[in-house]
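Removed: one protein chain of the complex. Kept in place: all other protein chains.
So that you can tell them apart, the chains are marked A and B in the order they are listed, and the count of residues begins at 1 in each.
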Amino acid sequence: MKKILILTTALTGMAFSAAAQELTVMSWGGAYGEAQTEAHVKPWSAATGFAAKMTDSDNPATPIKAMVEAGNVTIDVASIEYADAIRLCDEGMLEPIDINALPAGADGTPAAEDFIPGAVTECAVSTDIWSNVFAYDTSKLTGTVPTTAADFFDLEKFPGKRGLKKGPKAVLEFALIADGVPVAEVYDVLGTPEGVDRAFAKLDTIKSEVVWWEAGSQAPQLLADGEVVMTTAYNGRIFNAAIAENKPFQIVWDGQIYENEMYAIPKGAPNKDKALEFIAYATSTEGLRAQATYISYGPARKSALKDELLYKDGKTVMGPHLPTAPENMTNALETSADFWVDRNEELNERFNAWLAQ
Amino acid sequence: MAAASHNDAFVVFDHVQKSYDGTSLVVKDLNLNIGKGEFLTMLGPSGSGKTTCLMMLAGFETATNGEILLDGRPINQVPPHKRGIGMVFQNYALFPHMTVGENLSFPLEVRGMGKSEREAKIMRALDMVQMGKFANRRPAQLSGGQQQRIALARALVFDPKLVLMDEPLGALDKQLREHMQFEIKHLHESLGITVVYVTHDQGEALTMSDRIAVFNDGRIQQLAPPADLYERPDNSFVAQFIGENNRLEGTVEEIKDGRALVRLNTGELIDATPVNVSNKGQKTLVSIRPERVEFKAELLPADAHLIEAEVIEVIYMGDLFRTVLKVAGHDDFVIKSRNTLGQRVLTPGEKIKIGWAPQDARALDPV
């Protein structure tokens, strides 16, 4: 059966792939994909003279498995979530990347020390750090404003609807943080059945007031339409609405749950060496800084944060808007890929059952 | 059957007008009385308003003006299902999702008739059209003629007093059509129902009807029994529409003793019966049936006027010869002569003299 799969995929692949001398990067589209195109794909192509193009996917990790199994890989670099980078690497779907092949920081620090811990894995390198935060509309919430994760769950102090991502990941952790679990212990607690119950119990307290969102663009929209008084969101989306569209949105960084987004090379990529070159370029100090001028996701190199970063409008200082800014990191949790690789299915089923109750 | 008067008529159209679009009249001032038990045919060219009249009678179209009476009652406000009129549609309109039996059962069911009574009636109606064995078939499994019979049976099964038929035989071949004409006529006579029948086949109209209403342009041109219509058309439209006809134009020279002398535009004198002309000097159109033209002088009255003719073509048609002549400048003058033993056969190019009895040539509309 696998042979047939390979045969059919190869046949269709043959028809559509022109195995050209061109580097193909696959990312998520939207403002994010655009940032990577402008900051990485175009400048790299201009610098090396090697053609490069960006393609979009709903989730670039999804096609990798099918491509590798069929032996018909058409992309060279993919921008994927941290957990997927771990999982696909474990399953042998990605080319290994040696941290020592990555350039030293602009200040000369070797890559292995310059990258913050966890930003480089066996098969992937961080392109940025993005975060799950919550935000409110300052024109609608006046007087006392929420400042902590606990405030998000406090219906008495802040009556009104809440927007929440429809899925267990980052939501269960957020509930535990709001319930007073120190960030360092969140995954230990969530690892026990009682901890899971505790997270759901916390969610129960606001369940009747929750508007669930699915697509990243929905969260700022809910806030703008006045459908909710506060909502969790990807920090870049709120930044975009606040800076580019002048919406009076305020992010609360307390209890933020951040993770690395990773560049990886699918096993058998047609331009493997060029892909490695591209990643080295994109994740250099300059590469990471360039991306951060387009979108408020933080660079994962210490050297990239030394000097002040300006948004592409030339006046907004990026520093305070990045998840990695020290003042935003006071009560922050890094998503545990190991935890979610193990428990994703189980907790998703539980979450859906809970939703349907 | 004599023309019914306004009072004892079963169906009355009283100054009925119909317009679909508000700018033109499709039916113009229709007055028509139909007697009980009469077989009346509406005959006319396409678009002359026959179906429209039928639809107004059945209740699917409302008269724009005027009154329609059924059995003495005005029916303009009566919805179709309460009129109790049987109808046979041009395309039969048999319900495709029902069997023949169910089709026939339908009008009885909606009248709340019991099952045993229904079945008896259905069997009777099917036997009437010799389709007793087909009760369980679907319409799609029947031939055109069979469907036609079922449509007829369905229109009759609930014993309507009046049955309307809109070109019911239009889709059948000639032989079957003639056979069905006979059967419909037979049913009409045995059941004593009133039938209003629409066709544009004049042969059909002539063989079946008690009276024929010839429609043209939204008006009845002539309402008469078939023989009158053929022998004594009122105007040139009727003369032209019913049967074959020769036309000659001229001026009235003299009218005397119910006979007219007409001088043709080419100078010849002919005999005619004045119909729509009364004065000397009037222009007129004389109409003569091809079979009434004679070219053997010995068979004509002694005082008949003869005119010159040249044979153009002789067509053998089995039972008769159809000869095309050039007469008074027209080269489409037709005569028909029976193919009897010893009949003289004309040859093209031959010069002959032709004539007719004065009562066979009708001086119609002034032109």
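Here, a residue touches a chain if its C-beta (ideal position, glycine included) is under 8 Å from a C-beta of that chain, and two chains touch if they have at least 3 such contacts.
Basically, contacts and distances are computed from a predicted model.
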Worksheet item: Given the options "ABC transporter permease", "Cytochrome c domain-containing protein", "Ubiquinol oxidase subunit 2" or "Ion-translocating oxidoreductase complex subunit C", which would UniProt use as the protein name of the unshown chain?
Response: "ABC transporter permease"
Practice prompt. Please provide the labels of all shown chains that the missing chain touches.
Written response: A, B
Response to the item:
Full-complex touch with the removed chain, picking from A:Gln21, A:Asn59 or A:Thr147, is A:Asn59
Worksheet item: Among B:Pro107, B:Gly218 or B:Pro290, which residue is in touch with the absent chain?
Response: B:Pro107
Worksheet item: For the chain left off this view, which of B:Gly35, B:Gly49, B:Gly86 or B:Gly218 is in contact with it?
Response: B:Gly86
Discussion item. Of the residues B:Phe60, B:Phe182 or B:Tyr316, I need the one that contacts the missing chain.
Written reply: B:Phe60
Response to the item:
Only one of A:Lys42, A:Lys166, A:Lys272 or A:Lys312 touches the unshown chain, namely A:Lys166
Discussion item. Could you pull out which residues of chain B are in touch with the chain that's been left out?
Written reply: 58-60, 79-87, 89-91, 93, 95-97, 106-107, 110-111, 154-155, 158
Fill in: Hidden partner chain, residues of chain A it touches
1, 4-5, 8, 11, 59, 61-62, 65, 87-92, 161, 166, 207, 210-212, 214-215, 218, 221, 225-227, 338, 341-346, 348-350, 352-356
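Keep in mind that, in the parts below, only the chains that are shown with their structure count from here on.
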Worksheet item: How far is the middle of chain A from the middle of chain B, if each middle is the mean of its Cα atoms, in Å?
Response: 87
